[in-house]
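The complex appears here without one of its protein chains, the remainder shown in place.
The block that comes next holds subunit A.
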Amino acid sequence: MQSQQAFADIKAQESIEFNKRTLLYVQDGTSLGFGCGAGILQLEGLQGFGFFAASYLVVALLYIAWFCKFQPNKYYQSPVQEIVIDSFFRELAGFVMAWTFVFALVG
């Protein structure tokens, strides 16, 4: 099994990019969608940010369960960093934009 160990850390750049893109697509779509939801529900202040945090974490967990089949190590080099931390502020900005927009439209 020596050769399998030797090949364990061979990475395909295309696959890494593809995995990141899939994750980003899911996160972008869900954060904008939940932003619209928060606007429709007319959430204000901390409630809205709490809603974002909850939805973001739930989406990350669902992603790990559904797309990664509970094995994020297989698809990402540092799963916690790449799935939860890296795109946090990007998704927060998207969420706030959708939230503000729909909040102003509905309210």
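Things worth noting here:
We take it that contacts are C-beta pairs under 8 Å (C-beta built on N, C-alpha and C of every residue); 3 or more make two chains touch, one makes a residue touch a chain; residues count from 1.
Here, contacts and distances are computed from a predicted model.
In the listed set "ER membrane protein complex subunit 3", "Eukaryotic translation initiation factor 3 subunit C", "D-2-hydroxyglutarate dehydrogenase" or "LADA_0H17656g1_1", the entry agreeing with the UniProt name of the missing subunit chain is "ER membrane protein complex subunit 3".
Among A:Ile64, A:Ile83 or A:Ala98, the one in contact with the hidden chain is A:Ala98. As for the chain not pictured, it touches subunit A at residues 2-3, 6, 13-14, 17, 21, 24-25, 27-29, 31-32, 38-39, 42-49, 90-91, 93-101, 103-105, 107.
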